[in-house]
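Worksheet: the structure to be examined is printed underneath.
What you see is the complex with one protein chain gone and the rest in place.
By written order: A and B. Residues from 1 in each chain.
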Amino acid sequence: MQKKVAITGMGIISSIGLSVEENFQSLISKKSGISNLENIQTRHASEIKVGEIKITNQELQQLLNLPEENTFTRTGLLGAYAAKKSVESAGITNINELRTGLISSTSVAGMDFTEKHYKKYEEHPEYQKYIQSHDAGDSSNKIAHYLGLKGFVTTISTACSSAANAIMLGASMIENGYLDRVIVGGTDALSKFTINGFKTLMILSDTYNTPFDNDRKGLNLGEAAAYLVLESDEVIKKSNKKVLAYVTGYGNANDAFHQTASSENGEGAYLAMKQAFEKASILPDQIDYINVHGTATPNNDLSEGRAMSRIFNKVPKFSSTKAFTGHTLAAAAAIEAVYSVLALQNNTIFPNLNFKTPMEELNIVPETEVVQTEINHVLSNSFGFGGNCSTLIFSKS
Amino acid sequence: MKNCYINGIGNVSIQSVDFDLFKSEAAGIQILNKAQQPSYKDLIAPAMSRRMAKGVKMGIYAANNALFNAKMVDPQAVIVGTGLGCIEDSEKFLDAIIENDEQFLTPTAFIQSTHNTVAAQIALHLQCKAYNFTYVNGANSFESALFDAFMQLKHFNKENILIGGVDEIAPYTFSMYEMIGKVKQSGEEVNFKNPQTKGIALAEGATFFALSNNKTNNSYAEVLDVMLFNAFKDDETTEINTFLNKNNLSVTDLDVVFFGVNADAHQQEFYNRINTVFNEIPQGYYQHISGSYDTASAFGLKVAAEIIQKQALPKSVQYNNIEPTKIEKVLMINQFNNTDFSFVLLQSC
């Protein structure tokens, strides 16, 4: 008998808030976190907008009470902050008391520091301590160490769907009895590397991103970290802990179409959603809200919109929250999982900001205002380069 | 409960393309060891290969051979572990950012630099729309992929899964490793049995496996259990015994134990400590053949699977002088710098 997967804690840091509550307040008061870039030196600063967290690395280190001699990069700092909050919110005091794991995800990893010191390491031995911090796994090990966690630790990197897969793996491990509880999520800092990378693909907007709008010009990059604590229902029975929501469905497929672009009909997205419905044993029309991937690139929104039109008889209410946060890459699915749980808890759909004109090709329009409505099941999509498509379904406790 | 069999293996390593553990003499290890690249022409169309990183080509080649070896055509998952992904392209893109002051940058290197590019290109190559994951957790990146596949085969409705580990060497990364002593300094001896100096002998490669819950004539071994963790909760001996007991085994039931020893005197201390647990068990090692890199343990699994299938432990991979009488139960232990630990338990089939 598979165990049920309960969400008992959440922690988040994004450009719209340093806590779950702050993020919620921003979402319902339509307060976007998109701004001009401040913390990174790049010649493209004036051509782009970003979802930047206006806290320096030094301030983060202080918030975390780290010793002076630490080797955390920004990705690790954001991750440790959000992971710690999630553990506190789940009321965990002894982290190793049960079989507890950490499944993190990142695409940037320590690149934000590597790019600063690259080619200067030889002249500056004082920077060399950061060389090992470049590895993706290093950030997860640091987060685990910061939490005092000893156990299953791994890291997933499937581009912009990474955190969805971390949640999926965590849920599978709980269901099948490999862990009693697991901290799952993702973290990515802004970096010059990704700014330039997305620039070469010509999918960065020079203004505020407009998901699912006919005249959308591309995405805004963002930075964030979020983690959820998942626990098996067996463990919960013993602790009488409050359950925030359940992870009930998930699906993972590959579009196998192109290195970066999504297929015209959104085959990968369609397959991921289909699997998620099967896993959750619900029908598509039981979904009350979709937190779409909705990056606001011409390609993503069309492909995702087509996939939704294919799988739903009538597409449910949906919105992209990327106009609030920017596209936070590996962390995107984690912060959107937090927003999905908030939608369930508050029976609230968050607005898709900046939307004006429906897409020519499709007959669907996102919600542009805060909507109060009964919500029992939320579907969240996340897609990445390399055709990685993931869908999660969260259900009311 | 369904089983997890290793039915096919494909590999690119620093050894020659036709290297055979039971027949060939392995080329000696240097401080920097580049993989012997096979010809990719028959496998990858020039229009595709022109933009492919070395890691992608090695991955596709090894994946294809693993599937061919197992006569598997439609894996229901592609799961890859890699420490750094296509790090050479990450370097190229960073170099270009610095040299051209963020101008005239082209997308190809950036696209390849995303960690999931190998798994993605395999999916594209095989036109495989199934489950697709990439793990990036240092020295147990590959074991993460193996664990996921193991769980998928046991509990999900999947019969066939393709997994692998791949990593490549890049020039500046190597020189950074020299600066921090992660690799051996020029002139230092590479000694796996009695290392005197710190640092590893860096290498690269790709090793892929076709896993299935169906046993075939080509099955090498069965994966009994996989465990990965960042740190020992209890003392090392207790945790090893707990892992074995969970599988109804004790240390004396083991026929061979493989260590991921990597010629680093500092890291040798861990293996010396656990050696006391296994001092009466035949021991094996493999990084003197593969060289050391984050996913070298995938090569280790290939060696272990092959010795189980052949029921022979060649002298060249014996770490102590104890000969096995049979090879039924094999335990593999790996780590890097006292973290990214993994246990993999295999049995003959």
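One rule holds in what follows: a contact is a pair of C-beta atoms (placed from the backbone, for glycine too) under 8 Å apart; a residue touches a chain by one contact, two chains touch by 3 or more.
To be clear about the criterion, contacts and distances are computed from a predicted model.
Missing from the rendering is one chain, named in UniProt as "Acyl carrier protein" (options: "Acyl carrier protein", "Manganese/zinc/iron transport system permease protein", "Phenylglyoxylate:acceptor oxidoreductase PadG subunit" or "ABC transporter, ATP-binding protein").
Of the chains displayed, those contacted by the omitted chain across the entire assembly are A, B.
One of A:18, A:243, A:261 or A:362 touches the chain omitted from the figure, and that residue is A:261. Which of B:36, B:108, B:275 or B:309 touches the hidden chain is settled by the complete complex: it is B:108. Where subunit B meets the omitted chain, the residues involved are 46-47, 50-51, 103-108, 111.
The set of subunit A residues touching the chain not shown comprises 200-202, 258-261.
In this text, only the chains that are shown with their structure count from here on.
If you check the complex, the residues on subunit A that touch subunit B are 42-44, 96, 102, 106-107, 109, 111, 114-115, 118-119, 121-122, 125, 128-129, 131-132, 134-138, 140-141, 144-145, 149-159, 165, 169, 172-173, 175-176, 178, 192-193, 196-197, 199-201, 252-260, 267-268, 271, 384-388.
Within the complex formed with subunit A, the residues of subunit B that make contact are 78, 83-85, 90, 93-94, 97-98, 101-103, 105-107, 110-111, 113-117, 119-121, 123-124, 126-138, 140-141, 144, 147-148, 151, 154-156, 172, 175-177, 179-180, 182, 227-233, 339-340.
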